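The structure appears below as structure tokens.
For this view, one protein chain was removed and the others were kept in their places.
Presenting chain A:
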Amino acid sequence: MLEARGMSKRFGEHTVLQDINLSIQRSEVVCLIGPSGSGKSTLLRSLAFLENYDDGEVFVEGELLGYDRASDGRRVRSRPSRLSDVRRNMGMVFQQFNLWPHLSVLENVMEALLRVRGMKKDAARRLALATLEKVGLAEKADAWPNRLSGGQQQRVAIARSLAMSPAIMLFDEPTSALDPELVGEVLQVMRQLAEEGMTMVVVTHEMGFAARVADRVLFLDQGHIVEQGPPMTLFKNPQSPRLAQFLGNYLERNSLFEAAPALNRVDD
């Protein structure tokens, strides 16, 4: 339902993504991992056309994302309304939450229901409250976003996306801006979404989450998909030296935690 064919992205002379081929099936949970600067966030943002990819194609449920074919066969940037239309079933959650601070939690969730879906105020309110309930924050409906903890803000951001009933959700390092003790509550909500069959693409450094929830893990390095497969295969038997090294670093850091169990975070 989401597919990239031969997609490339350059920033000036620098190639950030090269020849990305990727196909994501309905209800599949795909985690993108890789070192900083490997291009995983750029890949995710390109799949939402927040970055305009240079070569290749991205299809959302069979529709070309971000470009239209002109009559002479060349491709031109889609008009904003067309872009929104192709993205209508896509939701996205950002590292920095990106809630609107001048609107209450409830208003944040209601905004798109009112202005995009054209729902009546009462119906939008009911749906927004029900969605906040789902992420465990119905009692915070009237709070201002900045009064909430990072974990709560991120759950509101998930609810805001979820209320639009997307078919696919993109997560761009959803827990990277959180204090460690707040990571678990966000991962819990994401795990619940995955279990309900949501199609998800997640850029993450949470290897525990990738191991337990992902159907497939993609390892990116220097703009290439170096290796991909089921998480256990990838984590237990990395084929490329680059992935082995990456996982080595991670395990080394975690072994420090295991030496001091009191510091170990409970993910689930």
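Keep this in mind: a residue touches a chain if its C-beta (ideal position, glycine included) is under 8 Å from a C-beta of that chain, and two chains touch if they have at least 3 such contacts; residues count from 1.
The working rule: contacts and distances are computed from a predicted model.
Missing from the rendering is one chain, named in UniProt as "Amino acid ABC transporter" (options: "PDR/VanB family oxidoreductase", "Amino acid ABC transporter", "Arsenate reductase (Azurin) large subunit" or "Chemotaxis protein CheA"). Although one chain is not drawn, the whole complex shows that of A:Leu2, A:Ala157, A:Val217 or A:Leu243 it is A:Ala157 that touches it. Residue A:Arg115 is the one among A:Arg26, A:Arg115 or A:Lys236 that touches the chain missing from this view. Note on the undisplayed chain: of the listed residues A:Gly12, A:Gly62 or A:Pro80, the one touching it is A:Pro80.
One of A:Arg88, A:Arg191 or A:His205 touches the chain omitted from the figure, and that residue is A:Arg88. As for the chain not pictured, it touches chain A at residues 48, 50, 80-81, 84, 87-88, 90-92, 94, 96, 98-102, 104, 111-112, 115-116, 144, 146-147, 157, 160-161, 164.
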